[in-house]
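Just one protein chain is left out here, and the rest sit where they should.
To keep things simple, chains are lettered A and B as they appear, and every chain counts its residues starting from 1.
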Amino acid sequence: MTTQVPRQSLGEWLRSEQPASRNQARLGQVWRSWVLFTGNRLGMIGLAIVVLLMLIAVFANVIAPYDPLLGGDLRTERLLPPSLDHLMGTDDLARDIFSRVVHGARLTLMVVALVAIIATPIGLLVGTVSGYFGGWVDTVLMRITDIFLAFPRLILALAFVAALGPGIENAIIAIAITSWPPYARLARAETLTIRNAEHIDAIRLQGASSPRIIWGHVVPLCLSSVIIRVTLDMAGIILTAAGLGFLGLGAQPPQPEWGAMIAGGRRFIIDYWWVATMPGIAIFAVSLGFNLLGDGLRDVLDPKAEK
Amino acid sequence: MALIDIENLEVTFDGGDRQVRALKGVSLTVEEEDSFGIVGESGSGKSTVLRALCGLAPVTAGRISIDGKPVPAPRDQAFYRRVQMVFQDPYASLHPRHTIDRVLSEPLAIHGFDHAEKRVEQALEDVGLGSGFRFRYPHQLSGGQRQRVAIARALILEPKIILLDEPTSALDASIQAEVLNLLDRLRADRGLTYVLVSHDLAVVSHMCDRLVVMQSGEVVEELTREALQAHKTSEDYTRNLLTASAGFTRDTARRR
Partner (left out) sequence: MNPLLSVENLRIAFPSRQGPVEVVRGVSFSLGRERLGIVGESGSGKSQTGRAILGLTPVTGTATADRLEFDGIDLRNASASQWRKLRGARMSMVMQDPKFSLNPVMTIGKQLMEAVKLHGGKSEARDKSLAMLEAVQIRDPERVMAAYPHELSGGMGQRAMIAMMLVTEPDLLIADEPTSALDVTVQIEVLRILDRLVTERGMGLIFISHDLRLVSTFCDRVLVMYAGKVVEELDARRMNEASHPYTRGLLNCLPTITGDIRPLPVLVRDDAWLK
């Protein structure tokens, strides 16, 4: 049975107090959260930086004026300072640094996205299952988590890369494997509180199976904290990837990974500061962006701050 | 034959090195289409009786039978289609991220009921909420409205027995009257059996034909509504409860 409703504007439709469908309700919630988020200026700056990173990565071919891998004339174009021709100068192989930084954004984004996609589900799964069932399941899973937590991230990443060989794919796996334990801990802590809630009792009383309860009822409530944590971790992940690149164990030359670029420019830092500093500024800006975004998300998503 | 038969029920909570005996041998029977009350103060174990019935509390001794047959442990789907519960706190018993539609259609999906859409709309109508509420979230509803949703959820699987754990304690007085009236009407319309737990003697006296008074995990006295209203109590504890429920009087103060 449908009733004829006068045509609403999109804004009115989203803000409607009586949504007429699941999608309208869900989109309305997203809209309200978005409006709340826009009130946070620093969060918006963080979002702007992250969106800029994504755009630069997608349109790298268009934005970069020169080829990132091929250098120019090795006699005349090495180590040129920043100018209108070369916005960030050139490096010791006469390659335009600006183009390399722009293409390096792709690598950075790939690292960040893949680590998030791999580590977050693992952490959520381990944490919620552990917290919900308790008992020996909890003990076993948490001890496994403890094992991964005990290793300093860079050292374990080094060991993995040493075993599997250098390369950016292996670096990503290494970082992902060391990133999930804190998410598992966080998800478990949230689950321990959630599982005593009356709405969980209610759904158990309706005959829901444990997987249904964990996936449909527990995970949605853990998601906020984990998303915030993951976003805030991004900065650290970028730095770890850069660190691995710096040590020569991540991206391999001539790939324009920012960490590797810093390593390459280390020798010239006194006289030709731009070679190492420019990619350094890029890393700083992106880390800051993710940090601000994470903080902004926390204000919006934190369930304790909710009505 | 009684619909619900509880015999010498004992519930002990294990908190590591400490054990809490919440129920120390509780027996009661509820007939079909009865409205049965359990009254007690905090720590009496009244809510624990309901939770034990549902399988949410660890039973260490005693028997629970429904329709003459002992309840399976763990409870099965057939049990959940016969017995449902309305919880006390309307702010905690609905999942904060699920729409009302999801709250009502999920049990239908779990048990494979057909015509889910129609059932959800009918359930909302039965508790006095319009279809405009269907896709709202709990935080957009008042306490009374949330409790109506909780009642709709309890009824959507068409159970015969409804357990009510202090269903109106968290609601304002004026809303309480509306919800109690709703519960009354639903019981009459559908021939339901209620087991109502409350600390409020007035609520129990209004809603229930028979009741038990509990203290510290034991049944102190069993009464009918008429006996309660006539103050025909045999136990001191019940008498104290009745006097205290009458409110504050300066005479009460002086008599002590």
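Criterion: contacts are C-beta pairs under 8 Å (C-beta built on N, C-alpha and C of every residue); 3 or more make two chains touch, one makes a residue touch a chain.
Bear in mind that the values here come from a model prediction, so they are computed numbers and not experimental data.
Undergrad: Among the chains present, which touch the one that was left out?
TA: Hidden chain contacts in the full assembly come out as B.
Undergrad: Of the residues B:Asn8, B:Gln77, B:Thr224 or B:Ser245, I need the one that contacts the missing chain.
TA: Checking the options B:Asn8, B:Gln77, B:Thr224 or B:Ser245, the one contacting the hidden chain is B:Ser245.
Undergrad: Which residue, B:Thr48, B:Gln88, B:Gln145 or B:Ser205, contacts the hidden chain when the whole complex is considered?
TA: Of the candidates B:Thr48, B:Gln88, B:Gln145 or B:Ser205, B:Ser205 is in touch with the missing chain.
Undergrad: In the complete complex, the non-displayed chain touches which residues of subunit B?
TA: Considering the whole complex, subunit B reaches the absent chain at 41-42, 143, 172-174, 176-178, 180-181, 184-185, 199-203, 205-207, 228-229, 240-242, 244-245, 247-250, 252-253, 256.
Keep this in mind: only the chains that are shown with their structure count from here on.
Undergrad: Approximately how many whole Å separate the CA-defined centres of subunit A and subunit B?
TA: 47
Undergrad: So in the complex, the part of subunit B that touches subunit A is made up of which residues?
TA: Residues in contact with subunit A: 54, 56, 76-77, 80, 84-85, 87-89, 92-97, 99, 101-102, 106-107, 110-111, 132-133, 135-137, 139-140, 150, 153, 157.
Undergrad: Given the complex with subunit B, which residues does subunit A contribute to the contact?
TA: Touch residues, subunit A against subunit B: 17-22, 24-26, 29, 197-199, 201-208, 212, 216-217, 220-221, 303, 306-307.
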